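Take a look at the structure below.
== chain A ==
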Amino acid sequence: MRSTRACGSGANSMGGSDARGTPLVRVENLSIRLPVGGDRPFAIEGISFTVDPGEIVCVVGESGSGKSVAANTLMGLLPQGLKISSGRVLLGDEDLAQASAARMRALRGREVSMIFQEPLSALNPLYRVSDQITELLGAHGAYPGKAGRQRILDLFGYVGLPEPERLIEAYPFQLSGGQRQRVVIAMALALEPKLILADEPTTALDVTTQAQVLDLLRKVRKDLGTAILFVTHDFGVVADIADRVLVMEKGRLVEAGAVEDVLRRPQHSYTQKLIGAVPRLEPLDLPPPGDEIVLAAEGVDKRFGTPGGWFRKARHVHAVAEASFTVRRGETLGIIGESGSGKSTLGRSIVRLIEPDAGRILFRGRDLMTISSGSFRSERKHLQMVFQDPLSSLNPRKRVRAILTDGPVAHGESRAVAEVRAAELIRLVGLTPAALERFPHEFSGGQRQRIGIARALMMEPDVIVADEPVSALDVSVQAQVLELFNELQQRLRLAMVFITHDLRVAAQLCHTVAVMQRGRIVEYGPTASVFADPQHAYTRQLFAAVPGKAFDSWRK
Partner candidate 1 sequence: MPFVTFLAGRIFKALLVIVAIAALNFLLIRLAPGDPASVMAGEAGATDPKYVDMLRARFGLDQPLWKQLALYLGQIVQFDLGFSYRNQVPVIALIGERLPATLLLMASSFVVSLVLGLGLGMAAAGVRFFGRARWLDSAIMSIALIFYATPLFWLALMMVLVFSVQLDWLPAFGMESVGANLKGWARIVDIAQHLVLPTLALSLFFMSVYVRLARAAMMEVMTQDHVRTGFAKGLTGGEVLRRHVFRNALLPIVTFAGIQLGQVAGGAVLIETVFAWPGIGRLMFDALLQRDYQLLLGVFLVTSATVIFFNLLTDIAYRFVDPRIRLEGGAR
Partner candidate 2 sequence: MSNRVFKTSKTRLSRTRLALAGLALSALSMGAAAQTKGGTLNGIVQPEPPTLMLGMNQQAPTIYVAGKIYQSLMTYSPDLKPQPELAKSWVMSADGLTYTFELEPNVKWHDGKPFTAEDVAFTVGTFLRKTHPRANVVLNRYLASATALSPTKVEFKLKEPFGPFLLLFEVSTLPMVPKHIYDGTDYATNPANQTPIGTGPFKFKEWKRGSHIHLVKNENYWKPGKPYLDEIYFRVIPDSASRALAFEKGDVQVLRGGDVDNVDVRRLRALKGVTTTTAGWESYSPLAFMMMNNRKAPFDNVKVRQAVMHAIDKNFISSTIFFGLAKPANGPLASTTLFNDPSLKAAPFNIARAKELVKESGVDLSKSPVKILSFPYGAQWERLAEYVKQGLEQVGFTVSIEPADAGSWAKRVSDWDFDLSFNFTYQYGDPALGVARHYLSTNIVKGSPFANNQGYNNPKVDALLVKAASSTDPAERGKLYTEFQKIAVDEVANGYLAELQFATLYRANIKNLVKTGIGLNETLDDAWIEK
């Protein structure tokens, strides 16, 4: 047992303040064994905690820490193969670990309900949303007949869905991500349960939508007195919503306490590391870029559409509209925006993975749009890209050696020469040369991203376009990779276009930022000034939605 503050003797139990009376949930010394052959014997090992009525408790941890398993236990919905091996899970006075299947069914949805991470996959795509809620009502015999429809309309109104009368008839795929999550929340609230388990409920959402959903959850707690066990990996979100925090590492509860206490004064080294890795929102002081403009985009325009056929009309989406910017040697341009803002399309247009419809892309003074495909290939060599998903961006059937050297070889370099440089670069990105002989799946996510960076560097590029290169990484790994980017840029004087949805990440890396909304760059300027005084309404909205501003103030 780790020594932590507020530990009970023996077990690492961490209770809420007794002042508020009997806790709603008491988990006592809970252990859940993993099947033989897992990477550790227990998914959850000897954890204890409580949740009080009306309290929001956040469970924080990196991927694989067991935080989701902990939440699912309260629903009695453990994945097949997992079983409670010891401990008690008390809801009121009832031990859920001992409850019959029928009793659990009666509790689910009525006493305890759940919000999942992916609202699209959490809803059955084949049924209207109203039918899915009606099904829940029916399972518990509540609101029979017409009352059911009225209840759903009320719920939709309550969670802030526009035009409930219309949306009630919709299928999940017809709703936006935020609307779907509101539907899921409405479903969770339908029978006014005492406890809602929210498993990363905002992770799949854009930052502005996330802020709205967090607001909604706070409102629910306030109006209905519902307790919420909120699983997340994002300390910003924790700071915004939690009353208390539980920090988990590899199946163990390492630290717990009131949110401000834990975030201000983390005791456990793991908590300290996690909190330290969260990027700050204020821009970092970066070495100034050079004068030479390496890359310029002028009026880049891209529409997507399905062409019309004999029997259907053509449809168009304006993905990038007249985007223009410049990048100097040693400069990092951050392109910021929410999903669908066109930032990735713009990035891919620069390296011509996507053919823009109009505009000029000047690379070292030459217009990439007009040169022949032959000379484009030799230019492209110096214009490289780092991708988002470190697993999918490496060919799983190739050794790292081939992954790194294939590019230079394609441009006429000899394999032997390329291999010498590969050995150098693999060290430069912080791996050992032994890595060259291994396959991508043998590496962790952060290591894979380092390989992806090394691959780009093999081409000795002048410009690197990085498309959300850290968004799939855990926060501690993210910090290391960002550090690597900074270091490389300074050493190699690269120009970089860094695409991200995360303002905190942009603050750490970018000299200038361009904010995109619906395909247009709505604000463009030095990071410091944009962050200090956003001009455009949308930019201000983005900043307002960034979670955990309180957290930043605590860290100062």
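The set was built so that all candidates are chains of the complex that A comes from, given by their letters.
Criterion: a residue touches a chain if its C-beta (ideal position, glycine included) is under 8 Å from a C-beta of that chain, and two chains touch if they have at least 3 such contacts; residues count from 1.
Being a predicted model, the structure only gives us computed values, none of them experimental.
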{"item": "Which of 1 or 2 touches chain A - same complex, any copy", "value": "1"}
{"item": "Touch list for chain A against partner candidate 1, complex", "value": "75, 77, 80, 105-110, 113-114, 116, 118, 121-126, 128, 132, 135-136, 139-140, 171, 173-174, 184, 187, 309-312"}
